[in-house]
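What follows is a short report on a single structure.
Every protein chain but one is kept in place in this view of the complex.
Just so it is clear, A, B and C label the chains in written order, and each chain counts residues from 1 on its own.
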Amino acid sequence: MPPALHLSPGQSSVHPASHASQEISHLWWMMMIAGWIGFALVVFLLTLGWWRRNRANLPFGGGDRAATAWIVGLGVGVPIVLLSALFVWADVFVINSTAAPREGSTRLTVDVIGHDWWWEARYPASGVVTANEIHIPVGTRVAAVVTTGDVIHSFWVPELNRKIDMIPGRRSEILLDAEHAGVFRGQCAEFCGLQHAHMSFLVYADPPDRFRAWLKAQQRPSAAPASALARRGKDVFLSASCADCHTIRGTSADGEVGPDLTHLASRSTLAANTIPNTPSELSDWIRDPQHVKPGNRMPALGLSPDALKAVVAYLDSLR
Amino acid sequence: MRLWRPRLSAEFLQWFGLGGAALVWAAQHVIGFGATIARCGAGGARFGIDLHTWELATFTTALLFVVAAEAAAVVTVLRTRGVAYDGPPPEGRRHFFALAALVGNLLFLVVVLLSGLSTITFDPCRQA
Amino acid sequence: MAVDVELSPPAIARIRRLERIWEEPRGVLGWLTTTDHKRIGLLYFFTTLAFFGAGGIEAMLIRTQLAVPNAKVLDPNAYDELFTLHGVTMIFFFIIPMTVGAFGNYLVPLMLGARDMAFPRLNAFSYWLFLGSGVLLYGGFAASSQAPACGWFCYAPLNTAGYSPGHGVDFYALGLIFNGISSTVAAINFIVTIFKLRAPGMSLNRLPLFNYAMLAVSFSLLFALPPLTIDLVFLELQRKLGFHFFDVAHGGDPLLWQHLFWLFGHPEVYIIVLPAFGIATSIIPTFAKRRMLAFPLVALAELLVAFIGFGVWAHHMFATGLATTTLVFFAAASMMVVVPSTIQIFAWLFTVVTGRPEFRAPLLFIGGFIVFFVIGGITGIMFAAIPFDQQTTDTYFVVAHFHFIIFGAAVFPLFGGMYYWFPKVTGRMYHERWAQASFWVTFVGTALTFFPMHIVGLLGMPRRVYTYPSGVGWDSYNLSETVGAYILTGGLLMIFANLAWSRFRGPVAGADPFHGGTLEWTTTSPPPPYNFPVIPEVTSPYPNWDPPDRERDRRRLERGQLVLDAGHETTASTVRDGLLDEILEMPSESWWPLVTAACITAIFAFLLTSHFAIAGIFALTAALAVVGWHWREPEEPEPA
Partner (left out) sequence: MSTPSNTVLQSPTGPVATGRVAKPNGLWGMLLFVATEATLFGTIFGTYYYLRFTNAEWPPAGVPLPSVAVPLLLAFVLAATSAPMAVLSRAAQAGELARARAALVAAMVVQAGFFAMQVNLFEDDLAKFQPQGSSYGSIYFTMLGAHQAHVAVGLLLDVWLLGKLARGLTSYRVVAAQSIAFYWHFVNLLALLVVGAQLSVRV
């Protein structure tokens, strides 16, 4: 997959793909228009002051009393009305579609766990575990239950909903309800250390049947390596310290530090949406992870070139 | 006695008009916020706080005080009518602060209304 | 007292006596022991300017790294340290000490008609403490090449020992506790000065608006800093002694850090902008050649902003998943805290419209301030809409918002104020044409730097990322921001070049070049150590526009009334109505503030390195220094 493609999905809060996001962007456009009007009024008065700099009275008549009345009207009356209206609209009504979904109002639950610096996604109903990619069915109310494994992260897919922080000791919920199929970019929105910049992920909103197919595929244990090279790669993976940190269901690898690799080859990106998932990129990544993503938790294992080649072949076979 | 009595009450009205609403809002704010934290916290549940009742009670008391403060400001302004805002103290100063309070208290009225009325429309601990 | 008027020999003799009584040692010694609020103000000015330079360089490095996607100018850790230091420096070591320390110190007593602050030695003390805290932060950084890398609000648990080993966060925590002590001391000093040292007749309804702003700021500092101090103490107790305040495993809560931090952090925002309001309300009447309209309303607005500012802290926590029932309180307050600002904006605008404004450099900068403040204010309102805040918080939209407020609204008036009071402080005039040019360059640079951040934020760019991918549509905006930042730097250099040049080459300004309304313009430029040959007596908030009063002052100088040339004295008035209450004997220059501050700096340095015993010893010496400080009482005569 070419580099441009896996990043092409937007992350724009003004291209909503869900009701919640839609409501927020309505809010934004209205506030922006009102804001420009207020700004124009201020600039008008400033230029008026410059224009009539040699005449000390109001163009529309009246002395200081009139001017004071204008100040109270424009400075107190109008703002109080507008701000109260905005409060009621945004904080009493809009908030109902962006708030945590009510008990039993959702049909699917995904547990998303933030880690330094990647995302773990678990589907409790089906036991599927994946990373840095979340698949959801279109037109279905999905509850994302977010927690953190270390520091505070923030789960944010602007085109689907507002953000929600992942805070130690807290379990927060957010609604994902895509109106149309597509791939949406998400990114950590709370500074979480060295690689905060490279903690991104993708949300795939698929048609329900396609989603069910994906879920079924992900449920299976890992495929047995077909080629000799891949078989050798599996042995390397299990004998080298890879298996201490990564799980590959169906093998003895059951590490829980890093992402689950059971179906790595089915994902489009590596290292939390930092690089595309191609054999060459994968090989660079395993050879020197600290070069690609300085400070991340994955060590360079110093595999011999052909061992590396074998591991890449094996991982690339995990569809 | 006769000398200082009216002065005291005028003084009191001016300062109550200026500060009363502010302090009462602050109280409603802290109690209202604290009540929600207590009600929704793991350790607060056992206190069996009925949130809406609490909020309604604090809200109404706050409202009464704010209105009283506004009234005090109005009275002071009327009493010192004709005095310039920078006129000689104490009348000038009372007029000055009462004029300002007249507007300032409106803010507290609105904020008390907005927070007090909106908070009871939500179910107690649902995440925003 | 304008100098050109003829004075009789006895009056001149009195002035000579005042000069003898109030003069301080010359040279470096004089600066180390000074208690003159004007000299202390200048010390603050140049120190904070140095920190401004540091913060600026940090900013330019950040912008350079972000100019293009996937740049490698800085490594992640260096970038994180730089944005942390940039925030901490600009807020705690530039803006607050510059506004409160430099402008406040120099101007407040002058505008009140006092001869010094209420506690001159405490004033010197707070400066030396401030310097010490700065040395602690940057010195520690230089010595250990470790800096905090957790952002200026440094959230738990990222700030705990497990995730932030080393001394970086300790520099941050102890440096800010230390800095807070200095600010608290200063705040107390300002409040007492404004309450008690006003000229006779200056009842609260005749207090210049700049002083209302400084009063509001001082009260905010007084009540906002304790939560921060406690938060940081908790943090150090957890980092150094293994206490549990923020870790869930032992019953702590990371959100506790956020509540306490923002309980300080939002009032902080108003602490930053209020002095700017005060400067605007000083400059606008002067150049519009009329009093501020709605004066009482503007005065109260300044106090209201500070007060309501304490009730909005959780709007920084809208995305943490707190209950809606909790958040609406803060959303409502965040809506209403806007109104005091709209009052002031329209008061400024209509004062200009109904006056005969002369658009010289200071007023131009206020114009720019109003434009930027309105932009930052409008986006500020948007954050009171909880769902929108949850969408845009921690993105570049927020970065745009608070830079329009902090740079556009808080710092622009500072430049206006530097030009405005330059003749008063130096006795020379700045170069008008260059000043106006510097305004336009700075204005364009600021807009170009910070406006695109709104858009890139809406397009989803989070803040505090050391780099970003190409192809998400953020590239061009980031590039223009960087270009703007360089233009902005050029504008700033023009400003300071102008001031530096004018300091030596500028034409002599005279006592009152702009015909300003407040008392500082009634004395010579620069003001003498005793500020006023006779304590003025006022009947309005714009005493310099009341010629009869000033004439009466001159006659009192001839008669020797309230000249106070018998000792190192100034007057104290009653708090509410400014009736002359007593004559105060003021302390004069002393080594003790410097010595005490040095001891306290040592305490913090050794706490930092966990040498608690040695820190204790220095605490003892500090206590002894305080005793020495208070050994001779003001009334006691100096030993001849």
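Everything that follows uses one rule, which is that a residue touches a chain if its C-beta (ideal position, glycine included) is under 8 Å from a C-beta of that chain, and two chains touch if they have at least 3 such contacts.
Quantities reported herein were computed from a predicted structural model and do not represent experimental measurements.
Taking every chain of the complex into account, the absent chain touches B, C. Screening C:52, C:245 or C:318 for touch with the missing chain picks out C:245. Contact with the chain not shown here comes from a single listed residue; of C:29, C:50, C:142 or C:623, that residue is C:623. Residue C:564 is the one among C:564, C:597 or C:625 that touches the chain not shown.
The set of chain B residues touching the chain not shown comprises 34, 37-38, 41-44, 88. Against the chain not shown here, chain C presents residues 118-119, 122, 184, 187-189, 191-192, 195-196, 200-201, 222-223, 225-227, 229-230, 233-234, 237-238, 241-245, 250-253, 256, 259-260, 263, 537, 556, 561-562, 564, 566-567, 569, 572-575, 577-585, 623, 627, 630, 633-636.
We adopt the following convention: only the chains that are shown with their structure count from here on.
If you average the Cα atoms of chain A and of chain C, the two centres end up 38 Å apart.
For the pair chain A and chain B, the distance between mean C-alpha positions equals 43 Å. Centre to centre, using the average C-alpha position, chain B and chain C are separated by 30 Å. Contacts with at least two other chains are made by residues 103, 107, 110, 114, 118, 126-128 of chain B. The set of chain A residues that touch two or more partner chains comprises 72, 76, 80, 84, 87, 91-92, 95, 98-100, 164, 172. Those residues of chain B that touch chain C in the complex are listed here as 18, 22, 25-26, 29, 32-33, 36-37, 40, 51, 55, 85-90, 92-93, 95-97, 99-101, 103-104, 107-108, 110-111, 114-115, 118-119, 122, 124-128. Contact residues of chain A toward chain B in the complex are 72, 76, 80, 84, 87-88, 91-92, 95, 98-100, 102, 164, 172-173.
For chain A in complex with chain C, the touching residues are 3-4, 7-8, 10-14, 20-21, 23-24, 27-28, 31, 35, 38-39, 42-43, 45-46, 48-50, 52-58, 63-64, 67-68, 70-72, 74-76, 79-80, 83-84, 86-87, 89-92, 94-95, 98-100, 150-152, 154, 156, 158, 162-165, 167-170, 172, 185, 187-197, 294-295.
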